[in-house]
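The structure under discussion appears below in the form of structure tokens.
A single protein chain has been omitted from the complex, and every remaining protein chain is retained in its original position.
Should a chain be cited, it is by its letter among A and B, assigned in written order, with residues numbered from 1 in that chain.
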Amino acid sequence: MNFFSDLMITALYTAFFQNLVLSFAYGSSEAVRISLKPRAFGMFTAMISGFAVISGAICQPIDSLPAVSALPESVHALVYAAVLAGVYLITAVILKIIFRVSDHFLTNLGIAALNTLVLAIPFINRRSAYSFAASIGSGLGAGVAFVVAAALLASGVHRLSENKEIPQVFRGTPVMFLYISLLSLGFAAFSGNSIFS
Amino acid sequence: MAQAKSKKDNILLKGAVIFNPVLIQLAGLCLAAAATSDVVTSLIFFIVFTVDTVVCCFLASLLFKRLPRWLRVALYLIIGAGCVFPFAFLAEKTGISLNARMQMYLPLLAVNSVTSVHCEQFAVKNTVGKALEDAFAVSVGYGAVILTLGIVREILGNGTFAGLDLGLDVRLGGLLMPFGAFVILAYLAMMLKWYINKYRPEFNEQTSVKIRQNEKVRRENSDETRANTSGVGLNRDDSITEMEFLFGNEPEEFEIFTEFWSPGVITAQDIAADMENLSKEHRQFSLETDRRIEELFANMDTGIDFETLDTVTGEPETEEPAPRDFFGGVFEDYENAENPADNNDGEDGE
Partner (left out) sequence: MAQQKKEKSLIAKSQSYFGDYLLMLLALCVPAVYYCGRRAVFVLLASVGTAVFCDLTGGLLFYNKILLRDLCAVFTGTAIALMMPPTVPYYVPALACVFAEFAVKIPFGGSMKTPVVPAAAGFAFACVCFPGEVFSFPVSGTSATGQFVSGTSLAGMLRKSSSLHLDPVSVSDILTGSVSGPMGTACAVVLLGCVVFLILRRPRAFLSCFGFILACSVSALLFPRVNTGALASLILEICSGSLLFAAVFFVTDPATSPKKPVYALLYGVYSGILCMLTRYFGIYEEGVCFAVIIANCSWPVIQSLFDKISRNGGSPEKEAA
């Protein structure tokens, strides 16, 4: 029971109250790009959640080993990168050999796996001293945070596309940046600026 | 000789300014927005980013050309981690105080999308020399943005410059948060857009973010062009009115890397040819739609009324693959939803 409550609380906290994408900008490039292609939402989000959960679940027990936990931060970064690369390569090989998916699909799998949001999850888990259940919850929450951010951005993009009053110099990326900044400002109510100041 | 120099300048100008990785291509936003809150951090990130990009592009151009793409992206991560590790380790060992933010974000440079995009789109398709030129140009473009962010945010947000107190009484602490960085990025992008509009109008079209027009705008446009079209005025050519080199628009497409600009690989002619193909497809679609509508008009006597025309005209939309989005097509519905701002049009009785 504790396992599931830990998992759910961390997932909710990561997804909504500390939205990793909007409050901390992890994976924001991918969220912006995916927001312009809503058709890809489901697949991409599932991939991100999957990789975040798996890498978090693998890194947490590794981190809890006494020999590893004493290592400097930079070595941890190497371990996390190696784990993520390993998880991605194993998944890609399995999909390639058993399911015979196309190279095109695998490329997108790579984009979903190898981004700042997924790589940040083990760091967050370590810094917050999350348990195994909470680590999985944080991975799931990262996926939800991503879809929340991408959905909000997508709806914003459509509104902006309809808005013909936007001055010429603001059209395109400037107004998109401003829209992201407003979303980020909204979610600052839950995160504040303590870690950034 | 002069021509070669001009070409080199061109690559530098395009890679660093016109197609700036952050301001135009919207790549590398995480680190630009979250980690660049002071000059020193930005400078360190710039150096590490440059090393990472140059090494990745060099190896990609030299060794990875024959490897499949899905394998290459993992190699970029491994190389990136290898490039970032010495800096992080050195900083820890020499006692350079890394703030919490930097400790967290520095390793994430290993997976920055700018490097992967340029390795994939340029380095693996070109010679080592050209790949290095591109890597250098991109690093300069990225570095310029993150250094500007670092300077502005540190001065306005902290009241310091490189750690030195400037004695400013008013400090906008919010600018140190990602939302502050996005506001500054917006104004930097605005200035770049102004520059392109004024001095480089030939790139105006290519540097715009384009998204699929929604059904409402499409219909408005088709109303405007109704007089010039056959049938009853449904003009499918309006579905993509602007070129979408950056984010793509093919229904089945789930591709991000290839949508980025890559100097020397995609030329203006290629884009024009693509556009022509797209137009052909849409014309064909339009003709097909018109044919169906004419058929329906021909069958009007058998019970079809004008009331259903909207449904009929919307029908070809179903020919495209159904969206596979998480919300089960919510965005397609959103496209048909009214703009909240327009909702108030004609609000009466108040």
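Everything below uses one rule, namely that contacts are C-beta pairs under 8 Å (C-beta built on N, C-alpha and C of every residue); 3 or more make two chains touch, one makes a residue touch a chain.
Because the structure is a prediction, the values reported are computed rather than measured.
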Query: Considering the whole complex, which of A:124, A:140 or A:178 touches the chain not shown?
result: A:178
- prompt: Pick from B:57, B:75, B:109 or B:183: which residue touches the chain that isn't shown?
  reply: B:183
- prompt: What chain A residues would touch the chain not displayed?
  reply: 17, 151-152, 155-156, 158-160, 163-167, 169-170, 174-175, 178-179, 181-183, 185-194
Field: Footprint left on chain B by the chain that the document does not show
entry: 170-175, 177, 179, 183, 186, 190, 307-308, 311, 327, 329-331, 333-334, 336-338, 340-341, 343-344, 347, 349-350
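In the analysis below, only the chains that are shown with their structure count from here on.
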Query: Which chain B residues qualify as touching chain A in the complex?
result: 23-24, 26-31, 33-34, 37, 68-71, 73-74, 76-78, 80-81, 84-85, 88-89, 91-92, 100-101, 103-104, 106-108, 110-113, 116, 157-158, 173-174, 176-183, 185-187, 189-190, 193-194, 197, 207-209, 211, 213-214, 216-217, 247-248, 251, 253-257, 321, 323-327, 331, 334-335, 339-342
Chain A to chain B touching residues, read off their complex: 22-30, 32-33, 36-45, 72-75, 77-78, 80-82, 84-85, 88-89, 92, 96, 103-111, 114-120, 123, 127, 147, 151, 154-155, 157-159, 161-163, 168-178, 180-182, 184-185, 188, 193, 195-197
